[in-house]
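Here the complex is missing one protein chain, while the rest keep their positions.
After this line comes chain A, so read on.
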Amino acid sequence: MTDSKYFTTTKKGEIFELKAELNSDKKEKKKEAVKKVIASMTVGKDVSALFPDVVNCMQTDNLELKKLVYLYLMNYAKSQPDMAIMAVNTFVKDCEDPNPLIRALAVRTMGCIRVDKITEYLCEPLRKCLKDEDPYVRKTAAVCVAKLHDINAQLVEDQGFLDTLKDLISDSNPMVVANAVAALSEIAESHPNSNLLDLNPQTINKLLTALNECTEWGQIFILDCLANYMPRDDRESQSICERVTPRLSHANSAVVLSAVKVLMKFMEMLPKDLDYYGTLLKKLAPPLVTLLSAEPELQYVALRNINLIVQKRPEILKHEMKVFFVKYNDPIYVKLEKLDIMIRLASQANIAQVLAELKEYATEVDVDFVRKAVRAIGRCAIKVEQSAERCVSTLLDLIQTKVNYVVQEAIVVIKDIFRKYPNKYESVIATLCENLDSLDEPEARAAMIWIVGEYAERIDNADELLESFLEGFHDESTQVQLQLLTAIVKLFLKKPTETQELVQQVLSLATQDSDNPDLRDRGYIYWRLLSTDPVAAKEVVLAEKPLISEETDLIEPTLLEELICHIGTLASVYHKPPSAFVEGSRGVQHKRIPARAGSGESAESSDVGQSGPSEAPPAVIPSQGDLLGDLLNLDLAPPTATVPSVQPSMQMGAMDLLGGGLDSLMGDDSDTLGGDIGGSPSMGAGLGAAPAAMPASLGAAPAVGGGLGDLFDLGGGVGMPTGSYVAPKTVWLLAMKGKGLEISGTFARRGGIIQMDLTLTNKAMSVMTDFAIQFNRNSFGLAPAGPLQVLTPLSPNQTIDVSLPLSTSGPVMKMEPLNNLQVAVKNNIDVFYFSCQYPLSLLFVEDGKMDRQVFLATWKDIPNENEAHFQIKDIHLNSDVASNKLQGSNIFTIAKRTVEGQDMLYQSVKLTNGIWVLAEMRIQTGNPNYTLSIRCRAPEVCQFVYLCYELVLKN
């Protein structure tokens, strides 16, 4: 007997016929009819008209027929709620059936009928089934609670089903436990703040026991639930890891990946020097490699996850490069993912092999794959310096193939190689120029134009080449137009005599004939620059560009952390947080990796130390010989007058001509600006002016620059920042210790110059003269940049305010605390010693804005243990105002991301001695407490940076 015949009835009047058959007396005929109905339902025909007739068949002792009727009911009950009530009686009766299979079937089906009236009747049978003697019924009932919760959450809570469900976690049957865990996890997701799952060491222990005994699917539910647990200490997390690792040998890949998720997450809590930590790292590699011999679809899921794992912990798979080599018959989606991971794993040790492979791939058939392979060669060159030469020659070989898309892709990556290794591989330009005509993609055209412009002085016919592009200027894409504009301006600055006409032509095309505001604006900027001060224009346009960073398309650290918590799931396949593709409240909770216990401690200690460094009472150095030794040896004679260095006035002039706002726009943000306008950030810098060429102090009004930077960067913060915060003066030297001289003071940073503002008061009876000041060696080499300007003698009871410019080029010695400064002041009476503490923000330089890409790479580069976490309490500012305020003190916001009402600001700070401090500030709307995470290669500064944050934000 075959069932396929049911699919073939397509006669007219079918419904009528079926109705007759359903009401037939013969059991066989009835069953046949129901099968036909289900077949029609499958194909998408509306058979809801038969509802009463089908439901009439429900009262049968034939289980097969019953199941078919149930299937029908599940589909159509919602459209016929009143009729569905007819079925209730049978369900209630079936829930009492002696056969456990029938009891389970009834409770399973009832939960799928989404009709309010029926759910009311469901409660009693469900309550019984949850306590049924048969585990099969209990495990079905456990899932039914989740079904009911989906229909009517309130009902489930009122009826106390949640507690019963929690009890099932202690059930003797492993499958009941697993289903209860699955149901509870799902319910808990829609109540993010409830403590439904209430995981504690006891329940965890029960789960781990059930883990060994339940089905493969149950193991997945349990592992996914375990991953949400936060162990209390490293010992607990180690013991969980030990009990989870055997799962890595399970045949089911999903079990393996879920186990990997638990391990990756809990590992974070283990001390790095623990032997077990190393063992665990070693254990993770083989199962990940084994996943690659699974079916292609699973390989794809595994590879997407490995991509995350490699970014988080590159050490795990660094020796496994070969397994990611592409096989000829791999499906394209597997090939592309493997390629991505190959590049991430490429290092000096394996680069030769990788290159040989990539060259092989570049001759394959699939266009996307070939392009990606070519691009990968370029990325290798940028990542591994030693291989750059070989990469370039490989790319040249590929260009010789003349395959159109290969050539174009190669030119795009060669442009990046030029950016990374300037003045090294320019000999290939001639070859590139030969292929000019075959370029038809905007990115390749733009790249080629950039190259021509950048190296115009070496290309004899650069003007002809660029002119040829100019003919179809208006048909080009914006990317190409912008690049062409910049390239011609560059050319003009390099060869002004021959190209004046050309540059006028392009400027008029850009400013007069174009509707594109970006293009017009850039055109005007160049025009003004060129017409007011060609020398300045040269400085700006032909400035040395910052090198591009090696790692591109890294996932942002916080997102990466979140995705690690979602290993195995769709989020990890899409590389997007669940909120990006899941509707409603489900799955929007942000998961985070537990932090090491150690960093928690540091946060605590900093809370305690809050009142420490910044507000510490001025401590007079005890007169101990060895401490004073250094100071006494110092030459206290007034140093010869040196003027605080001022930038060459020529540049200043140029900037002024451009107008107060524009200068800082160019100086501070050229990179981001270029990025925004030009599309590709690395190309955009062609616009000009790397920060290096325009020292920040040049931007005479950093405040204005900050505001404009914000405008471009964040599209928010229109308000002007308030400038850097200056603390009120405090008394440093008491009159009684200073033989009548009282000194109070504070520190400030004004326009890039560090100043020590002193108030000297003569409380003695005699006149004071011959003031001089000297510093002991200190952590950042602060030293007076000029003499202490107290020109007139200080008569009794007179007070004088002095500003002393400081430089940071003095001798360096690490102090405790770090920001401690020991000062000696001399007058005609004696030498006095005192110490004071300066806010670290004094040392934040104006060009402390990091490139986004560099930021990402640096953040990743700094080891996790260098990260410190702080809470800034009671700040009632929104993120834009806060970021403006911080910018006034040279804490620059590089990027802002908003996730679920939580703003994350990524900020960078550069100290005078070149140390970079990276920070992530989380601001939750309505929550006055900000969370601050700081990373720095010199972790000791973190705390002081945090104090600056607090100081700036609170004032």
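The rule is short, and it goes like this: a contact is a pair of C-beta atoms (placed from the backbone, for glycine too) under 8 Å apart; a residue touches a chain by one contact, two chains touch by 3 or more; residues count from 1.
We adopt the following convention: contacts and distances are computed from a predicted model.
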| item | value |
| --- | --- |
| Complex member absent from the view - protein name from UniProt, among "AP complex subunit sigma", "Eukaryotic translation initiation factor 3 subunit C", "AP-2 complex subunit mu-B" or "GPI transamidase component PIG-T" | "AP-2 complex subunit mu-B" |
| Of A:130, A:176 or A:346, the residue in touch with the unshown chain | A:176 |
| Selected from A:290, A:730 or A:866 as touching the chain missing from the view | A:290 |
| Hidden partner chain, touching residue among A:154, A:329, A:497 or A:792 | A:329 |
| Chain A residues that touch the omitted chain in the full complex | 2-4, 6-7, 35, 38-39, 42-44, 61-64, 67-68, 70-71, 75, 98-101, 104, 108, 111-112, 114, 134-137, 139-140, 143-144, 146-147, 150, 173-176, 179, 182, 186, 212-217, 220-221, 224, 243, 245-247, 249-254, 256-258, 286-287, 289-290, 293, 295-298, 300-302, 322-323, 325, 327-329, 332-333, 353, 357, 360, 363-365, 401-403, 566, 568-574, 578, 581-583, 586-587 |
